[in-house]
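What follows is a single structure, and I will ask about it in a moment.
With one protein chain removed, the remaining protein chains of the complex are shown where they sit.
Up next, chain A:
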Amino acid sequence: MMLMKRREFLKAGAAAGAMASLYGCAAGSKAGGHVVVVGGGYGGATVAKYLRMWSQGSVQVTLVERNPTFISCPISNLVIGGTKTMEDITVSYDNLKSKWGVRVIQDDVVAVDAAKRSVRLAKGGDLSYDRIVLSPGIDFMFDQIPGLNNAAAQEKILHAWKAGAQTVALRKQLEAMPDGGTFAVAIPKAPYRCPPGPYERACLVADYFKKSKPKSKVVILDANEDVQSKKGLFMKAWADLYKGTLEYRPNSEVKDVDVATNTAILEFDKFKADVLNVIPPHRAGSIASQSGIKLINNRWVDINWLSMESTSTPGVHVLGDAVFPAPTMPKSGHMANQHGKLAAAAILNLLAGQEPNPAPVVMNTCYSFVDAKNVIHVASVHQYDAATKLVQPVKGAGGISAARNELEGKAAMGWAKNIWADMLA
């Protein structure tokens, strides 16, 4: 039944595509065709909506997403801290379907055949495409932490670095922890998803402890030699708000774990915690890292910054955390949304037989909560530079908050509501 529906849809899509290309010839520049988007997060949902909106419906879009609803990583640390609920960070895909005409299929893509321009779905059946967008986010390299490389270990020592069941589970572990216990969060070496996120999480757990379990402690085990984002502002928050509660340990890479005793094994040391939260190193989501497209450092996809198209494989565009970042570009939901728009504009030009925009711009805004109300930001603007073929940060632009403040606490929630609407409403 599902398969038939899909076939019918493909037929309908092909007909609409053909009509659109006919119309395209008459109009001279109108795009038509079928784009498959894999992954409905910050990047994938955005490109799906913007392709439909900017083509005025002439490009058919199929979004394949494994989850029934969108759950946001940004703001999820507030669920872990106990001041927001899962409902607050969950958004439906219904508007993408009904308002924008995106075909949403809840499934996994198991293979991409770039030569045949076709993808295979886990539940069976193939989808053909004119262009494909992979927005798979990240997958964890559990093999780098041998003790964590099995399902039972992963249920006990959580990452909670993809929002969803793990977010809820980490909150439960913190609630169950007796007062006087220790929460440790382990950060992998950069680059990783959301550079300030682990420090924000440490703050919000410390804030929860201060209010509800005042004898408890937070320890940050950072594989990096220093705080990776908003350093001065985080360190000031730790000194002002969490002295005696929160401890920062740089150069503390977790090499392995002892699951039975909740112990992180570092190079020369061990650390036993009551709640141990290990964020393993990550790489591009497996559909991108294992599709034979060119990677950098065997982890991140090498893309052309004019189109987000793979440098090795025509017709395959990759967005968000999965790409090898341009200089100083963070792996963030905000940036993935900007990638989605850059890709949508480029794909519509390419489908209409035109060159992509030669001067793309992307920008980033990232808010971090240092307690339930006070927030700090970092912002940057990145312009395409033809000489290096990269989007480069604009010198003198961007920056961080002067100090933590409640006004930006409100702005952070305003940001969340607007970006979720920009992707999904």
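In this section, a contact is a pair of C-beta atoms (placed from the backbone, for glycine too) under 8 Å apart; a residue touches a chain by one contact, two chains touch by 3 or more; residues count from 1.
We adopt the following convention: contacts and distances are computed from a predicted model.
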item	value
Among "Sugar ABC transporter substrate-binding protein", "maltose alpha-D-glucosyltransferase", "Molybdopterin synthase sulfur carrier subunit" or "Cytochrome C", UniProt-listed name of the chain not shown	"Cytochrome C"
Touch with the omitted chain, as defined above, among A:67, A:154, A:312 or A:405	A:405
Positions on chain A contacted by the hidden chain, ascending	49-50, 53-54, 334, 337-338, 341-342, 345, 349, 356-363, 365, 377, 379-383, 394, 396-399, 401, 405, 407-408, 410-411, 413-415, 417-419, 421-422, 425
